[in-house]
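Below you'll find the structure I mean.
For this view, one protein chain was removed and the others were kept in their places.
What follows is chain A.
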């Protein structure tokens, strides 16, 4: 993922973003949003640079970055799999789904992304698709009434496409 950071235009980008928001500490949130759009996540070094240029303590910037759930401090995979763990999906067995997918991808402990950064697996509290429970969203496409077998098959499709 080094590539993400490796071009001068990218580094220039954060400076550009900072300038666009007048290096105004009150605009920290839109700045972070723009940075995340640019880099797909909030890299630590970039956050330090943002703090430095806005004259804010890095702990404050980190605090804001970890408060809002749409910010992420770890790089996300190319394919994003989101499982609904709202009440309806939970009752219909979303836990088994999650376990099956994580097992197929070899994710353990708190790990959310595969080391090759092809996949990120997340749970969300409700996708608003309770009629389809249990629901899984893969790269923004909703799949309803998914069984563990079907989920693994969907994941395998992607793995094969990437190979």
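Quick note on the criterion: a contact is a pair of C-beta atoms (placed from the backbone, for glycine too) under 8 Å apart; a residue touches a chain by one contact, two chains touch by 3 or more; residues count from 1.
One rule holds for everything that comes next: contacts and distances are computed from a predicted model.
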Answering from "Fatty-acyl-CoA synthase", "NADH-quinone oxidoreductase subunit G", "ATP-binding cassette domain-containing protein" or "Oxidase": the UniProt protein name of the missing subunit is "NADH-quinone oxidoreductase subunit G"
Missing-chain contact among A:57, A:106 or A:144 belongs to A:57
Residue positions on chain A contacting the omitted chain are 2, 5-8, 11-12, 15, 43-49, 51-53, 55-63, 66-67, 73
